[in-house]
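Only one protein chain is missing; all other protein chains are in place.
When the chains are written out, they are named A and B in that same order, and each has its own residue count from 1.
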Amino acid sequence: MSTSSDSAALPTRGWYKRNEIAITPWLFLAPGVLFFFIYVIAPIYQSFSLSLYDWNGLGDIETNGTYVGMENYNKLFGLNGERADRNFNISLWNNLKWLLLYLLAIPGGLFIALFLNQTVRGIRIYKSLFFFPFVISQVVVGLVFSWFYLPNDGLFSIMLGWFGLEIRGGVLGNPTAATYGIIAAGLWPQTAYCMILYLTGLNAVDPEQVEAARLDGAKGRKMLWYVIIPQLKPATFIAFVVTIIGALRSFDLVSIMTGGGPFGSTRVLSFYVFEKSLSERGLQYGYAAAIAVVLFLIMLVFISYFLWSMYQDEKEAR
Amino acid sequence: MHSILKTSLAAFVAAGLATSATQTYAQSLSGDLVIFSDMSNPAPRAVMEGMVERFGAMHPDLNIELTVIDREAYKTQIRNFLTANAPDVANWYAANRMLPYVEAGLFEDVSDIWEGQMSEELASTKGALTIDGAQYGVPYTYYQWGVYYRKDIFDQYGLSEPTTWAEELANCQTLLDNGVKCYTIGTKFLWTAGGWFDYLNMRTNGYDFHARLTNGEESWTSDEVRATFANWQQLIDMGAFIDDHQTYSWQEALPFMVNGEAASYLMGNFAVAPLREAGLTDDQLDFYQFVEITPGIPKGEDAPTDTFHIPSGATNKEAAREFLKFVVSAENQTLINNGSNLGQLPVNAMSSVDDDKFLNEGFDMLSNKAPGGIAQFFDRDAPAEMAAVAMEGFQEFMVFPANLEDILERLEAAREDIY
Partner (left out) sequence: MFPTPVQKSSRAVQISYQTLLPFALILWLLPLIAVMIFSIKPDVDFTNGNYWGMPSSFELFNNYGRVFFESDMPRYLLNSVMITVPTVIGTVALACMTGFALGVYKFKGNLLIFFMFIAGNFVPFQILMVPVRDLTVDMGLYNTKTGLVLFHIAFQTGFATLFMRNFIRALPFPLIEAARVEGVAEWRIFLYVVLPLMKPAIAAMAVLIFTFIWNDYFWAVVLTQGPESQPVTAGITSFNAQYRAAYHLMSAGSIVAALPPVAMFFLMQKHFIAGLTLGAVK
């Protein structure tokens, strides 16, 4: 690590040297920020402006598209004399189902983590195998579960048969059951993710506090609720964030398992955007962009909450 | 690659066209000819590769690059490559399906190659390729739709090919009484239900009404449309269709027919190949034209036409035009549509139809027994957005016929928005 302090003789070098600490971060940031700006920040803005157009995605938007103002949003929400888009409604409701039910991954993950937080022989292998579903692509998870749900031949319908139950059309062919079936498939890897967060969290639980609480006579559920869970707060926070994001991003599973069907009952916003633009009978890019904007705004609520709590942490850290 | 080359060469020689073809297209073409094709299933792929092989042999200086893209994926990707990196020749479909691309100026006007002789030879499909008096591509094949059925099962229960709605229903009842479903169908990807609607509507209300409906000129809540759905409901209420069809693709619905759990399939002629491959012989498999419903109405038929186009952004349009002419030439048409290749109908009137019982029957049907008119198919006749909403409604109706009123109102609302 030889120094170069004697090189101040060069004038340019001298200017740089004097401002080194102020300039360096910007030089280091430049490539990353540039990339991020081009591929993430600018497209968000472009989608906002695209949502004000009627454009079928062919040719140039300036020549082949027409500016329609808020028309696309009016159609979505049924404002200004337009009929509300029924499919948008279905998607919105399904997104809500996803959001709520996906949160089950958090208690589920905690439960498995508690079950596995032991030091018996071979427990490490068990922990990794339980985590396994998260490592696999959602495409594979989707395929596996769609076979599991097949009508008549699927293991799930055979198992239901043992109890004399039957779901008409199979889980994925039944408009009332299909969304829940897909969510269940999504919960599998998501629960594994939450489990690993909690296992790490449990590792860091202060043993002295646990012992102290034990001496006070706290056990089992009481101990869990009043001593352990408060200490797991950071893990819960991350689990909450990734689960919400995962729920709103649910595209792969819907696309692989049902393609939005039967008769559109499993659409979610992310899939509906794709369907309206890039799919076979899409061709409504402006409208799709409007749906994407709505999805973005929903996500923004959670992003703001997340940023706000990170900001609190940062302030404390200072 | 080797085997493909061999088969196409064999077909080439067998057809004995070597001399005549080379003579017809003797001009020398050079440069690159880039072709994007959606003919990705094995038989069509071999046909496409064979055509490239033969066209290349005629123009040794021409460097042909063929890219075959998965047929389903192609439907969405065509938008990207037409604007981004346009090939010189691309596959697509006729009628309303090509309209957005023509309107966006992405397909080249090729009226010049239609002039004169070709217009006569291709008269049957000219209308489907024409928009505002100009032609924007050429057809390369078309095929009939109709009811493919298990003749052995019909014989077993003493049934014969029906010609009227009453006979159709009676046949179906007999089959159901014997524990056989009348029709297999897989509606997961929706369009199969569109085929049923096309036929029921054309038979109930006639071709002209159907054409006006897909054109947005008739109401979905009209009595005529209701009558069509009432006929459809008769079948649904009988339990004529296989269960859980909304979970199957059209291919996944084939085994029901092969295993004898269902007796027939309303489908395009492309279903014959996999059915034969699955072990059904021509003694077991037969075909009949969709029956008459409203007596006296001239029958219309679905006969979807697949096409080739020249993108406006093509670089070697001269070679592309020659390729299009080569595709529709009588000899080539005879060859690529025969039973060992596409197994479909040639678009050129001067070509001969291969001696295959389904092709003969289909050709006869479309030429002589379809006085009402020839439709493309629901999702090619109706605009994309309308087709999407409507076919989803058809699928829902087939599972929950009680929702009919709601569905029709939805379709009518969509019609008012879209057209």
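Annotations
Methods note: a contact is a pair of C-beta atoms (placed from the backbone, for glycine too) under 8 Å apart; a residue touches a chain by one contact, two chains touch by 3 or more.
Because the structure is a prediction, the values reported are computed rather than measured.
If you put the hidden chain back, the residue from A:Ala105, A:Ile167 or A:Ile228 that touches it is A:Ile228.
When the whole complex is considered, the residue among B:Asp70, B:Asp112, B:Asp155 or B:Asp223 that touches the unshown chain is B:Asp70. Not every partner is drawn; the one left out touches chain A at residues 1, 3-5, 20-22, 24-26, 28-29, 31-33, 35-36, 38-44, 46-47, 50, 57, 112, 114-115, 117-120, 123, 126, 128-133, 135-141, 143-145, 147-148, 150, 153-155, 158, 188, 193, 196-198, 200-205, 207, 210, 223-224, 227-228, 234-235, 237-239, 241, 245, 248-249, 251-252, 255-256, 269-270, 273-274, 277-278, 285, 288-289, 291-293, 295-296, 299, 302-303, 306-307, 310-311, 314. Interface residues of chain B with the unshown chain, by the touch rule above, are 40-42, 67, 69-74, 77, 80-81, 83-85, 249, 251-252, 254-255, 274, 277-278.
As a convention for this text, only the chains that are shown with their structure count from here on.
Separating the centre of chain A from that of chain B, both taken as means of CA atoms, is a distance of 41 Å.
Residues of chain B touching chain A in their complex: 72, 75-76, 79, 82-83, 100-101, 103-106, 188-190, 243-244, 246-247, 379, 384-385, 387-388, 392-393, 395-396, 399, 410, 413, 417. Chain A contributes residues 56-59, 64, 75, 83, 86, 150-152, 168-170, 172-173, 175, 259, 261-264, 278-284 to its touches with chain B in the complex.
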